[in-house]
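Apart from one protein chain that is not included, each protein chain of the complex appears where it belongs.
The block that comes next holds chain A.
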Amino acid sequence: MKLKQLEGLLGGLQQFPQPKVELEQYPTGPHIASRMLFTAENSFEDVSDKVVADFGCGCGTLGVAAALLSAEHVLGIDIDPESLEIASNNAEELEVDIDFIQSNVMDLGWRGRIVDTVIMNPPFGTRKKGADLDFLSVALKVASQAVYSLHKTSTRDHVKRTALRDFNASSAEVICELRYDVPKMYKFHKKKEVDIAVDLWRFVPAASHQSRNT
């Protein structure tokens, strides 16, 4: 599938009608989502035929993008039931199969590392400090192959240091810098549109022993 085609399909997805500020629900726009998954697939082969998990999936944009790029199995995890309902409709609309789970990403129990790739647009931690790194910590324990994530460019050094030193990542690379257009969604937004610089990261988790049948 071509990038423009992917972006076009994602552009038709429904997004949060009433975003919840405490969950930092900002939609992942089709521009960013399509580039994120397209790069993961075409530069690193981390999507097609893989088990992919979308952490904090919201309305499911990243998970749907993974499924469209031929991920074999996609999981979408979110704490908010209303988002999951929209995500579920979005998946149905584009005729892709995703298993959704309602859970706090921090609290879900996993057996082994069956997930190959985690993709996520975590809360940036403006409301709850460090929320993005909490997500990253879990993602690097769950994924066996790679984690793709968005973090504010202003936190680049901190993200890199934390991933390598505290979360045991074997590599942490910024793939590109993107502009994240946050439309005025909440009352506390003073400007009409806020444009934040975000980094698209690819992290590689430390090699792990996988569970096997004997």
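In this text, a contact is a pair of C-beta atoms (placed from the backbone, for glycine too) under 8 Å apart; a residue touches a chain by one contact, two chains touch by 3 or more; residues count from 1.
Please note the rule applied: contacts and distances are computed from a predicted model.
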Checklist entry - The complex has one chain missing from view, so what does its UniProt entry call it, picking from "Parkin coregulated gene protein", "Rho GTPase activation protein", "Transcription elongation factor SPT5" or "Trm112p-like protein"? => result "Trm112p-like protein"
Next on the checklist: Tell me which of A:79, A:94 or A:194 is the one touching the absent chain.
Outcome noted: A:79
Checklist entry - Which listed residue (A:38, A:55, A:100 or A:167) would be found touching the missing chain in the intact complex? => result A:100
Item to check | Residue touching the undisplayed chain, where the options are A:115, A:133, A:163 or A:200 | outcome: A:115
Item to check | Interface residues of chain A (partner: the chain not displayed) | outcome: 49, 51, 72-73, 75, 79, 81, 84-85, 88, 97, 99-104, 107-112, 114-115, 210-213
